[in-house]
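As you look at this complex, bear in mind that one protein chain is not there, while each of the others sits in place.
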Amino acid sequence: MPLVYLTRKEHFNAAHKLFNPNWSEEQNAAVFGPCANKNWHGHNYDLRVTVKGEPQAETGFIVDLKALSTVIRRLVIDKLDHKNLNLDVPFLEGKMTSTEVLAVEIWNILAPAVQDLGPCRLHKIELFETERNSVTYYGE
Amino acid sequence: MPLVYLTRKEHFNAAHKLFNPNWSEEQNAAVFGPCANKNWHGHNYDLRVTVKGEPQAETGFIVDLKALSTVIRRLVIDKLDHKNLNLDVPFLEGKMTSTEVLAVEIWNILAPAVQDLGPCRLHKIELFETERNSVTYYGE
Amino acid sequence: MPLVYLTRKEHFNAAHKLFNPNWSEEQNAAVFGPCANKNWHGHNYDLRVTVKGEPQAETGFIVDLKALSTVIRRLVIDKLDHKNLNLDVPFLEGKMTSTEVLAVEIWNILAPAVQDLGPCRLHKIELFETERNSVTYYGE
Amino acid sequence: MPLVYLTRKEHFNAAHKLFNPNWSEEQNAAVFGPCANKNWHGHNYDLRVTVKGEPQAETGFIVDLKALSTVIRRLVIDKLDHKNLNLDVPFLEGKMTSTEVLAVEIWNILAPAVQDLGPCRLHKIELFETERNSVTYYGE
Amino acid sequence: MPLVYLTRKEHFNAAHKLFNPNWSEEQNAAVFGPCANKNWHGHNYDLRVTVKGEPQAETGFIVDLKALSTVIRRLVIDKLDHKNLNLDVPFLEGKMTSTEVLAVEIWNILAPAVQDLGPCRLHKIELFETERNSVTYYGE
Partner (left out) sequence: MPLVYLTRKEHFNAAHKLFNPNWSEEQNAAVFGPCANKNWHGHNYDLRVTVKGEPQAETGFIVDLKALSTVIRRLVIDKLDHKNLNLDVPFLEGKMTSTEVLAVEIWNILAPAVQDLGPCRLHKIELFETERNSVTYYGE
């Protein structure tokens, strides 16, 4: 049976800053530059979620895309869209809001939820902070 | 010798519907929603074909891109472009026309044809049904 | 007061064919080529709707984007998405489904509806049938 | 002599919220929805600046693109990138930070500066808040 | 009768340099910077050609897109693609190869040819040298 990978793209718009509370403002500015601006900045994030599994004979689907999209929106997009990543998101509390950390946390939320959708597993999280900067995570 | 991956993007425009002939219309509508519309809908599909091999000393190529493009067009694009995937395509007869199934069938056609092009092998088929929905298949 | 133009992009996926019922099949094939395929083909259409008006002091908006998007979806996208443009769309009945005709008909539907949204007017319809082929209409 | 239009695209990442200080929180939430989130959200903005003029015989340029880019960056991008549009930008103080208002204010800053670059004039400001929402302003 | 604008995108890959032969090398380097590199550099150019006219009752077309594409390819793309704009293109001989000049010359070639295609006229040439730098010309 063929193993096929299915990718769904979603997006969210959020404010954040890169700031380590154990450091002085000077140290934060030195390491993070304008990303440490105390009044925040923001991004249009693109999120690509890839699941893998075998196409079912009756549907040709490895998973119903609408169900996958609904799970991503309910568990991730609704928590992040039009939010401040540092202040408004319980699962990021006390964490740096770098793209790397964000991708790992999104994996941690979606991996069990994808398995509840049927015989498929989460394979990859790809998160674009800008068109030029992105992060990929395979749960390893 | 380095192993390099080369990707060529092609595209085709086609009509299709998602419809299981063993099910009632109601069941099809319940599972596939508007994708089951009996009068069809359609897409601009983007197809990315990746082959792998070692660059040849005399050309710097792992395969001649023009030859690769010609094979993809002759065996895949000419069969799918401006067609109805459910009615007009012999290699999809009796199959669901989901993106998953389509990607697997395109692999099955291109894998032997790529090997005839020289010392390279097919590595990956990536098929975008829309900008937000895509499928990847590695022949496994 | 400044006159500002606001554009919202929506999209729909549809099947269609180019076919003049007053002509023979041969004549249709000669003029429209593969676009006349009797079993249909299809596209992912991108629709860009531009309205113009003066930003309101209290909101900074010329029109509420959410209200504009709702109108476009209700009057246009819901009628065209996952449909057959030749068979399923009352406002295209008896018309050629070229991108040109489609853009003009979308204008005719949206122009009065935009005026109901407040002190703004429809300025432009831009419709992409593919990334390489598009049509623009200003209601003139 | 031909009149040619030259466009340069720049971008900036910023936080903002839509909030009318004369209104209650409830009224703001009712009108602006999630865009009124008190903790801000943000965007990757794309800015396209178009100038017009006649190509100079000695260079073929209507204006030196590097000089144009430098002016846009110095007067606009450096003021907006990695900032909070409501808190950090003198020329937006006391104004709504809608895309409409932002485009008009950018025009007001760039129009005189472009004329200092030589025999060309500012023609158009096009500002994308997201890929799907954009605003155009011609200074009229 | 509605006036509709139809746009076709084509592309070509070419080498060029910006160099005024009446100037010293130093002066060229001072004005054109790295674009004056004596060994050339190059671009993937995107060309968008817009024609205007009234949709014909029998076809819904203002002009046959295939015929338009053929004219653009024969008169423009075939002359520029995989060429050196300064050395290989008769219609650019003795001219600066700035994007501005290139757009004007393409207009001059296509304007009469478009009129031969039927009751339509050339409306606009839009030429992208890079994703961030483009030029528009309306023949005025």
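Chains here go by letter, A, B, C, D and E, matching the order in which they are written, and residues are numbered from 1 within each.
In the analysis below, contacts are C-beta pairs under 8 Å (C-beta built on N, C-alpha and C of every residue); 3 or more make two chains touch, one makes a residue touch a chain.
Quick caveat: nothing in here was measured; it's all calculated off a predicted structure.
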| item | value |
| --- | --- |
| Shown chains touched by the chain that is not drawn here | A, B, E |
| Contacting the left-out chain in the complete assembly, out of B:Ile62, B:Val76, B:Val114 or B:Leu127 | B:Ile62 |
| Identified contact with the non-displayed chain, of A:Glu25, A:Glu58, A:Asp78 or A:Glu131 | A:Glu131 |
| Residues of chain E (touch criterion as defined above) contacting the omitted chain | 11, 13-16, 34-35, 37, 39-44, 81-84, 87-88, 130-131 |
| Sites on chain B contacted by the missing partner chain, in the whole complex | 2-10, 50, 55, 58-62, 64-66 |
| Chain not shown, touching residues in chain A | 18, 20, 22-23, 31-33, 95-101, 103-104, 131-140 |
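Note that only the chains that are shown with their structure count from here on.
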| item | value |
| --- | --- |
| Shared chain contacts [chain C and chain D, defined touch] | E |
| Innermost chain by mean C-alpha position | C |
| Centroid-based (C-alpha) most distant chain relative to chain D | B |
| Interface hub residues of chain B, defined as touching at least two other chains | 131 |
| Contact graph of the chains (line, ring, star, complete, other) | other |
| Chain-to-chain touches, reported pairwise for every pair that qualifies | A-B, A-D, B-C, C-D, C-E, D-E |
